[in-house]
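Here the complex is missing one protein chain, while the rest keep their positions.
Presenting chain A:
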Amino acid sequence: MDPYDASESTPSASSHLKDYLIGATPLQKRLESVRKQTSFVPTPPRRKIPQCSQLQEDVDPHKVAFFLHKQWTLYSVTPLYQFSYSNLREYARLLNAFIAAEKQKGLAVEVGEDFNIKVIFSTLLGMKGTQRDPEAFLVQILSKSQMPSENREGKVLWTGWFCCIFGDSLLETVSQDFTCLPLFLANGAESNTAIIRTWFQKTFDCHFSPLAINAFNLSWMAAMWTACKMDRYMATTEFLWSVPCSPQSLDISYAIHPEDAKALWDSVHKTPGEVTQEEVDLFMDCLYSHFHRHFKIHLSATRLVRVSTSVASAHTDGKIKILCHKYLIGVLAYLTELAIFQVE
């Protein structure tokens, strides 16, 4: 029970108090990190601006395009127990039968039978930050066409994928049996998402929780994405605030020309290649004061709900839409960081 007490340490009890073992087990490392944290808000004073990562070059832009322009709902996932990449086919069969059984509650369904939906598991190569990150994998539910003459690939009903980008802090704290893929993105009907989540929870003893993005992180995202160098801007930079009042909540939308936003950022930005907390605060304050000058409304007293730039757009409920393939990894890295924070 004692985290400091293990077979390698010295026997006396009093010397354990300050004894942090080097070869501590993952659970002990986890507890140490918990105790060291004095506050539980992720406030790294600085973050790197997302760059085009090396791995992007290998990834087929056509495949990457699959992830763009789609609204993904975010979840954080605890490490999967005894997940193996070699059994993906088997998982697909079992999940297929499970979904069919769930849709017809009570009726038993044989695994391997022909249903009118098809489940595919596939790995996504290249969707990782460092070499240590586990491979991302994708789950798709397709509807099978009834006519045998048509081609087998039916319409995609639901897509979900697990990934881990720069997840070193989590990878250190788990043992070999676990696969760490803390970020889960889903697109499709909520009922299907619930079924998939139940199956994963039962099979791999993991836990899904919806990943909400609070206003603090949204403003960081706004700053970081505005700082990204873009060749051309596809969308305006837009912010959405929500003011709770009766009878209906008031939504304030603030749209800026993306080049103006970039200009503002460049004037605020000091340290090259990095974004600091002060710069983010200054950036947002400029926007607030400008708005206040015109409309006499203090936006800082309201709740930032949505941020939308040419790189990506994020909603506080945990929804994201990525628009630019160059910075896909960068966006996912930030989201992975949030997911890891929630899992820990």
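What we mean here is this: contacts are C-beta pairs under 8 Å (C-beta built on N, C-alpha and C of every residue); 3 or more make two chains touch, one makes a residue touch a chain; residues count from 1.
By our rule, contacts and distances are computed from a predicted model.
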Omitted chain, identified by the protein name its UniProt record gives, among "Gem-associated protein 7", "GPI alpha-1,4-mannosyltransferase I, catalytic subunit", "Centromere protein I" or "Glucosamine-6-phosphate isomerase": "Centromere protein I"
Identified contact with the non-displayed chain, of A:90, A:190, A:259 or A:285: A:90
Option from A:123, A:143, A:169 or A:201 whose C-beta touches the chain left out: A:201
Touch criterion as defined above, residue of A:82, A:191 or A:271 at the omitted chain: A:82
On chain A, residues whose C-beta touches the chain left out of the figure: 1-3, 5-7, 11-13, 17-18, 25-28, 30-31, 34-35, 37-38, 40, 78-79, 81-82, 84, 86-87, 90, 93-94, 97-98, 100-102, 104-111, 174-175, 177-178, 201-203, 205-207, 209, 212, 342-343
